[in-house]
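Heads up, one of the protein chains got dropped from this complex, but the rest are sitting where they should.
Letters A, B and C mark the chains in the order given here, with residues in each chain numbered from 1 onward.
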Amino acid sequence: MSTETLSLGKALNLGLRRAMEDDPKVVLMGEDIGRLGGVFRITDGLQKDFGEDRVVDTPLAEAGILGTAVGLAMRGYRPVCEIQFDGFVFPAYNQLVTQVAKIHARSRGKLPMPIVVRIPFGGGIGAVEHHSESPEAYFAHTAGLKVVAVSNPVDAYWGIQQAIAAPDPVVFLEPKRRYWEKASVDRDATPGPLFASRVVRGGDDVTVLAYGPMVKTVLQAAEAAAEEGRSLEVVDLRTLSPLDLEPVYDSVRRTGRCVVVHEAPLTLGLGAEIAARVTETCFHSLEAPVLRVGGYDTPYPPSKLEEEYLPDLDRVLDAVDRSLAF
Amino acid sequence: MSTETLSLGKALNLGLRRAMEDDPKVVLMGEDIGRLGGVFRITDGLQKDFGEDRVVDTPLAEAGILGTAVGLAMRGYRPVCEIQFDGFVFPAYNQLVTQVAKIHARSRGKLPMPIVVRIPFGGGIGAVEHHSESPEAYFAHTAGLKVVAVSNPVDAYWGIQQAIAAPDPVVFLEPKRRYWEKASVDRDATPGPLFASRVVRGGDDVTVLAYGPMVKTVLQAAEAAAEEGRSLEVVDLRTLSPLDLEPVYDSVRRTGRCVVVHEAPLTLGLGAEIAARVTETCFHSLEAPVLRVGGYDTPYPPSKLEEEYLPDLDRVLDAVDRSLAF
Amino acid sequence: MTALQQATEVVDPVPGADAPHLPTPPDLVQLLTPEGQRLEHPDYSIDVSADELRSLYRDLALVRRWDVEATALQRQGELGIWASLLGQEAAQVGAGRALRPDDMAFPTYREHGVAWTRDVDPLHVMSLFRGSDMGGWDPLATRFNLYTVVIGAQCLHATGYAMGLQRDGAESAALAFLGDGATSQGEVNEALIWATTFDAPVVFFCQYNQYAISVPIERQSNVPLYQRAAGFGLPGVRVDGNDVLAVLAVTRAALAAAREGQGPTFIEAFTYRMGAHTTSDDPTRYRLASELEAWKLRDPIARVKAYLSRSGLADPAFFAAVDAEGDELAARLRQGVLGMADPAGTEIFDSVYAEMTPPLAQQRAEFVAYHQGFES
Partner (left out) sequence: MTALQQATEVVDPVPGADAPHLPTPPDLVQLLTPEGQRLEHPDYSIDVSADELRSLYRDLALVRRWDVEATALQRQGELGIWASLLGQEAAQVGAGRALRPDDMAFPTYREHGVAWTRDVDPLHVMSLFRGSDMGGWDPLATRFNLYTVVIGAQCLHATGYAMGLQRDGAESAALAFLGDGATSQGEVNEALIWATTFDAPVVFFCQYNQYAISVPIERQSNVPLYQRAAGFGLPGVRVDGNDVLAVLAVTRAALAAAREGQGPTFIEAFTYRMGAHTTSDDPTRYRLASELEAWKLRDPIARVKAYLSRSGLADPAFFAAVDAEGDELAARLRQGVLGMADPAGTEIFDSVYAEMTPPLAQQRAEFVAYHQGFES
């Protein structure tokens, strides 16, 4: 039996291991990922087993990580880059946006760019500045990248393997505050597709969308709402680029109401795009505007304030109430 | 009489000159802005008149430009940085997002950060890769920055001075393909506020929003629509962060229909945020969903294809038709 | 026997220690050996009074005491994290004391010792690590910038600030701190280019503490870091970072040169991070305990104490008084941290802009109304 209870972090670790076993061209690169096993231990033990050429402790320079990954990809490798924390992806931004995202198009398909950029993202861990951000909208606005966010150990285990196997660059967002959450993972199962959203709880009154760390929060809200007789349908978006909104449209056509939840600042967060699309597609079904619950349009605050900054169960329920009151 | 006919580029040049005369702390920095006067000649003649300490030809490194601007700002200067083309802002992205945007909040207001980042943006000039992009959504999603886009010589002349005088960091977007468009500028006038949108053509049937280079396109579309008996109200957004949507809400409450136009890729472009807000605020007035006309979700194409990539009069009218058909 | 041989000699006998990172002559500037013996150096002489020496010792000791207390407070859950300076006291106090009041320092996140020399209240540093703010001190009044967490970003700030000093005709300098890992960041290298291109009055002070979290120098450079400077056309100096006198002398000289218009200098302070990277780190995963043992013999405080004692410049009463002062300091800090009020929720909004925007004001109002809803 290959079903076992795994934390999200351990699931990633095992997923990476399997990807490395399956394909000798997979190379991990990042700061402190080798001997230390990464600051979150996601790559624990991998350098020991696969060697320093396949699990590379890099110099401390994110542009260097992404830029050399481009060259490795051109040479037929499948680099998997770890960015230590969300807030440290920006030194690599030029390589990511002007090179990684554009080289396939620039070369009209002649240059492969199967790079995975793993980023622990989001807040809630009581950290100092730059360790709690949610930069996903920057990536989702960048044509040429694909962007996924996992929310649970099962998706983490399969998702990382699927992202590595994908022929396009994938920004792979890991909900750092859920690294220690556990679930049962069947490692012999056949996974569903990576670039697909999923209804994770059925309901009739309001459709609530989330991804990454907020999926758990929304599921808890749905639980609480159920106790008050409100039935929320919860969709785990999973893929942020491309968006897979067909299941959402189906749901909203039934419920007539939609709430999107994310930690990232509200303005031009994923919720904006989803609201625009859902409204355009389901205009005549909507009984209320799509409402958004997000971080405020401010830098991520000092950690003593993060509970007030981050969407929580109450703020989700508040939005549900407001939607229903329309 | 100080009213004269100026091109948008010349208006910027004169606006910069006046700002430098008014405040000795204003320092211009950028690649080729000194002796050459900038690749678009926006800073023409300024180094000659203000010297090399106030018009600084910098090393070829955008992070260096923004990063040293931060230090100059801490020392009481008002740096005005030129990024040569939109596609070259990304090496400076780390400084812009993690430092320029956050230092005021980080210091709880103790560190001033009155930096202007001038960026010629948008396409339509037949250029090679990276010279035609519209990165504004990246900035508007970044809390701590303010973002404006001018569309005409009058706003250019006043706007650059207002941006420099503003106490916060301002990304100042210049519609490069309109640099040569002319208008009459009264240099003794009292300008309106910088962070305000403006209705530039009244109308009753559909509210159409644009900014920067697309304002002219939309005004032409409104002209064409008028000939077919359709009355478009056109709003020049001018400020992309903060958004000033009150005039838009007023308009949409009357017209019931709204179209947003920009060159940037559709997904998570400014149109997404505007659609979400207009829908939330004007839900019961809307007779059609907010429709968006934008660049496609692809890298900016080779210039032989840019006419097909960029929104034009016909695509605007097509969206107007679709809106009216709802 | 040269100064350096003396310095390394004490390390050799440690059983099991491979002490892999010891510099070879003639690169290291040293004025005080690990055994507390004063040396002369042809380029970097220094004249310190007895008072000054004692006050340097006091700074070193109090800064360490603060650090120890902060680590304890973190263990007890009162701080979210703490980045210990243990072992780097001399590098930081030496560099900080070389500054004049009108100079400006640009720290990373570990320069508590420099903060101390700038009269920054330690509580204003600890509030950052507690998560109450992002540093409570006034960076312009103290001329000590806020901590910068994004590796290397502050080097460009310091350079730009120095360009401002130039334009002001001020005879002051900027002092940028960075780590060994930071030297790999593109922005840091750009700062060297800017500094040399504009001859800016900035000094780069790199604490080579042997690690960037778990990563040793082999991953950042295959030549000693101070040699990086020559390729950019600025002088590079390697100083014994555990020798407060040498650091003081070298940094003073570099700052003086900068103020006099002679341009930037790059200083590599050769030192060792005796603690973990931060309280979240587990150094046993990547380094041998014997390495630490070897470095303990080069402790930056012990040598000053030895020198003061042996030369009769301080007596046991002095050391006892400093110890007592340290305990008082620790008690004050502990009390201060425990008594720190949580920030008001509205602080999330209030300093984002100098000029608040209407949409953010609206979010703030909604935030207030929402939380009032809970209270009522």
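Here, a contact is a pair of C-beta atoms (placed from the backbone, for glycine too) under 8 Å apart; a residue touches a chain by one contact, two chains touch by 3 or more.
Being a predicted model, the structure only gives us computed values, none of them experimental.
Novice: What are the shown chains that the left-out chain touches?
Specialist: Its contacts among the visible chains are A, B, C.
Novice: Looking beyond the chains shown, say which of C:54, C:219 or C:364 touches the absent one.
Specialist: Of the candidates C:54, C:219 or C:364, C:219 is in touch with the missing chain.
Novice: Among A:4, A:244, A:287 or A:321, single out the residue that touches the unshown chain.
Specialist: A:244
Novice: Looking beyond the chains shown, say which of C:125, C:193, C:314 or C:333 touches the absent one.
Specialist: That would be C:193, which touches the missing chain.
Novice: Tell me which of A:47, A:99, A:132 or A:323 is the one touching the absent chain.
Specialist: Going through A:47, A:99, A:132 or A:323 one by one, A:99 is the residue touching the chain not shown.
Novice: For chain A, enumerate the residues touching the unshown chain of the complex.
Specialist: 27, 53, 58-59, 61, 63-64, 66-77, 79, 91, 94-95, 98-99, 103-114, 143-144, 146, 166-168, 195, 241-244
Novice: Even though one chain is hidden, which residues of chain B still touch it in the full complex?
Specialist: Where chain B meets the chain not shown: residues 31-32, 34-37, 39, 57-61, 63-64, 87-88, 90-91, 126-131, 266-267, 296-299, 301-306, 308-309, 314-315, 318.
Novice: Where does chain C touch the missing chain, residue by residue?
Specialist: Looking at chain C, the ones touching the missing chain are residues 184-190, 193, 196-197, 218-223, 227-233.
Following the convention adopted for this analysis, only the chains that are shown with their structure count from here on.
Novice: Averaging the CA atoms per chain, pick out the one whose centre lands closest to the mean of every protein CA shown.
Specialist: A
Novice: Mind checking the centre-to-centre distance between chain B and chain C? Centres are C-alpha means, answer in whole Å.
Specialist: That gives a centre separation of 42 Å.
Novice: So, what's the distance in Å between the C-alpha centres of chain C and chain A?
Specialist: 36
Novice: Multi-chain contacts in chain C: which residues touch at least two other chains?
Specialist: 133-134, 150, 186-187, 347, 352, 359-360, in rising order.
Novice: Quick one: which residues in chain B touch 2 or more of the other chains?
Specialist: 91, 94, 98, 105-106, 143-144, 241, 243
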